[in-house]
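Here the complex is missing one protein chain, while the rest keep their positions.
Chain IDs A and B follow the sequence of writing; residue 1 opens each chain.
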Amino acid sequence: MADRATDKGQKPFLRIHNISKHFAEVRAVDEVSLDIQQGEFFCLLGGSGSGKSTLLRMIAGLETATSGHIEIEGQDVTNVPPWSRPVNMMFQSYALFPHMNVEKNIAYGLKQDNWPKEEMDARVQELLDLVQLGEYGKRKPNQLSGGQRQRVALARALARKPKVLLLDEPLSALDKKLREETQRQLVAIQKEIGTTFIMVTHDQEEAMSIATRIGVMDRAKLIQVEAPREMYERPANKMIAGFIGQVNLFEGKVSRKGNTQIITSVDTGGTLEVSEKIALADGQVIWVAVRPERILLKTKPKGRAAKAINKANGKLTDIMYLGGITHIQVTLDSEHPVRITISEHWDGDEAKLKLGDAVEISFEKRAARLLVS
Amino acid sequence: MGFGSIKRYLVIIPPLMWLGLFFLIPFFVVLQVSLSDPALTRPPYTAIFTWDSWFPSGYIGDFENYAFLWSDSLYWRSYANSLKIAAVGSFICLLIGYPIAYVIARANSRTRNTLLLLVILPFWTSSLLRVYALIGMYSPNGFINSSLSFFGIIDTPLQLMQTDFAVYSGIVITYLPLMILPLYSALEKLNDDLIEASSDLGAYPLATFWRVTLPLSISGIIAGSLLVFIPSVGEFVIPALLGGPDQLMIGKTLWTEFFNNRDWPVASSVAMIMLAFLVIPMMFLRNTQGLKE
Partner (left out) sequence: MSKRHPFVLAMAGFGYAILYIPILIMIIYSFNSSKLVTVWAGWSTKWYGELLSNGQLAQAAWISLTVAFWAATIGIIFGTMIGYALARFRRFKGKLLLNGMSTAPIVMPEVVTGLSLLLLFISMESLIGWPAGRGLTTVIIAHATFCMAFVAVVVQGRLSDFDVSIEEAAMDLGARQPYIFFTITLPIIMPAIIAGWLLAFTLSFDDLVIASFVSGPGSSTLPIVIFSKVRLGVTPEINALATIIVAVVAVGVIAANWLALRSEAPKQTDESE
C-alpha cells in the first residue's frame, strides 16, 4: 500500500505547494508541501494547535491561504470558493442541519447541484444503505445516537461523490468501543468507494490503524510523511518518536578514539552503537531511540562488563501486569528510567520479578535508531 | 424545595393579590363600563359610579357602544390602519434588524459586546425623547429640510411629518432593539459549522442564507416580530407626535375618545376590542418564549 502511495511515476492527485496561513501574528500553517495520491487514506496527525485542522480547512476552502497553492488533478483550486470545490468535509461536530431530517441532510448537496428527483432519491437510498441507516431516513438529527449522527455526516459528505473527502476528527465524539468499530467501518467504506480520504486526528493509534500514510504536524510545520510502519520504525526526530508509540531515549555524545568515532552515554554509563551509518561531528549530542518491546531484560546480572555496549545495569522500579504483556520500568544506575514491554514469549519467568531486583538491560544495534534532533 | 406549604403561600399570595387587584380586576371594570350607558357616564365623572346605578339596582348593560363602534367607520378604519402599520412596521424592523443581529452574532466576542451595547443603549433612553428627536429631523424646518435647502436641492420643504413614513420611522426608532435582541439570540446559537457545511456542500452564500440561516433563526424572527407588532398596535406617542390627522391609529383614537370627547364607555369598548385583537398574538408570543431577553 505504501509503495503504491509513494510511487514516483504517478502524477499527484492532490498537490499542496508551500502553503501558509497566518492569523494576525500567529502562523497556523507554515510553508507546508504535500502530495497525496488517488485512493489514499491519509492521516494528518498532530497535537492541538499544530495547524492540522487549519490545513484541512484550507483544502476545503473554508480558510483562504496566506501564500502557496493547492492543486487537485492538476487544477489550481487555491482561490476557488468552498461551494465550487470538488471536495467535501465531514465536520468534527458533524454539523447536521437540525431542521432537516436525515434524507434532506444527505440530499442537501445534491439539491445544490440540481440533481433530478429520481436520481437524487436513489443516491440518498444508496448512501443510507452504505452507512447502514436505511430505516432512519425520516428521523431528525436530534432523534439519533452519536454513532448514527456520525454516519449521517459521512453519508452527507460523500453524496456529491467528492474527489477528496476531508474528515476533521470524525471519531473524537464517540466512546472508545464505538470508535474502534467505526474505524473499521470507515476503512471498509473507503476501500469500497475508492475515494481519497484525508483525516485529521490527534490520536496516533487511530492514525496508525487507519492510514495508508501519516503526516505529522507540529507547530505549524509538516515534520514527516511516512507509512505507519515506517514512521514507527524510522521516526525523524525525538518528537515523532515519542508521539508515535512509546520510546526510550538515551542521550549520547560523539567523541573520537583513535581512528573511530564512539558515542558515550551518561544514561547507560557505557557506549552506544547503531547499525545505521550517519556522518556525525565530534562533540555532537545525539539520541538513540529504542522501543520498549525491543529492550532485552536479564535478571541476575553477572557483575559489570568493562566496555558495555548498548547495555546498562539498574533495578526494577515498577511492574504493571496487563494480561498478554507486562510493562516494566527499570531505573538505571544513572537514575535514567527505561520502559520495557515483555510478552509471554519472554524466556524468563515474569512471575518471579520483584520490585527492587537488580537487572541488566540491553538492546541490539539494529533495534536502535539514531536521532540527531 | 424545602418550603413548607404555608411559607410558600406567604411568597405567592401577596404578588398574586396585587396583580389580581391592579391588573386582572381592572379589565372587568373596563368591560362593565364598556357595557354601560354613555349618557350616564358623562363628566363630571366622580358622580357616575354610584353603586346603586350598577347591577344591584337592576341595570343591565347593553352592547350599544359596540354597535356604535361598528356603525362609525372611524373606529374600524383605526383598527385596520393600526394593524397595517404595526405589521408593515414590524416587517421594516425585521429588514433593518436582521443584518444588525447577523453582524453582531458573527462578530468576535469583544466587538460583539460593543455592538450589542450600542443596540441596548437607545432602549434605555426614553422612547418619547427618541420620537421627539425624529421631529427635529423631519419637521418642515428640521434638519433634513434645512440641510437640503442649504445645499439648494429643494426650494420648498418636503412634507416628511404627518406621513406614514414618519410613523414607520417612529416605530423603527422605538422598537428596533426589541427586534434585534431575539434575532441575535437565535443567530448566536447558530453554529458556524452549519454555515460552513452548507458552503462545503455546494451552496452559494445566498442559498446558505435561505436554506440554513433563515430557517434556523425563525424563532427569533417570530419573537422579534411579535415584540414589535403587539405594542405598535396600541401605540399612542408615535401617531400623536409624528402622524397627521389622517394617520388613524387605535391608541390615538382611544386617547382622543377618553381625554377630548370624555366618552368613557366608548373608550372602554375600543380598549376591549383592541384586546380581542391582541390576545392571539400575545398567547403566541408566550409560547415562543421571546420574553427571555
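As a convention for this text, contacts are C-beta pairs under 8 Å (C-beta built on N, C-alpha and C of every residue); 3 or more make two chains touch, one makes a residue touch a chain.
Please read these numbers as outputs of a predicted model, since none were measured by experiment.
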{"item": "Identified contact with the non-displayed chain, of B:Val88, B:Leu158 or B:Val237", "value": "B:Val237"}
{"item": "Sole contact to the chain not displayed, among B:Ile96, B:Ile154 or B:Leu214", "value": "B:Ile96"}
{"item": "Contact footprint on chain B, counting only the chain that is left out", "value": "1-4, 7-9, 11-12, 14-16, 18-27, 29-30, 33, 45-46, 49-51, 96-97, 99-100, 102-104, 106, 109, 113, 117-122, 124-130, 132-137, 139, 141-143, 146, 169, 172-173, 176-177, 195, 199, 205, 208-209, 227, 230-231, 233-237, 240-241, 251, 254-255, 258-259, 264, 267-268, 271, 274-275, 278, 282, 285-286, 291-292"}
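Criterion: only the chains that are shown with their structure count from here on.
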{"item": "Geometric centre distance via CA averages, chain B-chain A, whole Å", "value": "60"}
{"item": "Chain A to chain B touching residues, read off their complex", "value": "60-62, 81-84, 87-89, 91-93, 95, 97-99, 108-109, 112-113, 156-157, 159-160"}
{"item": "Footprint of chain A on chain B - complex, ascending", "value": "191, 193-194, 196-204, 207, 211-212, 215-216"}
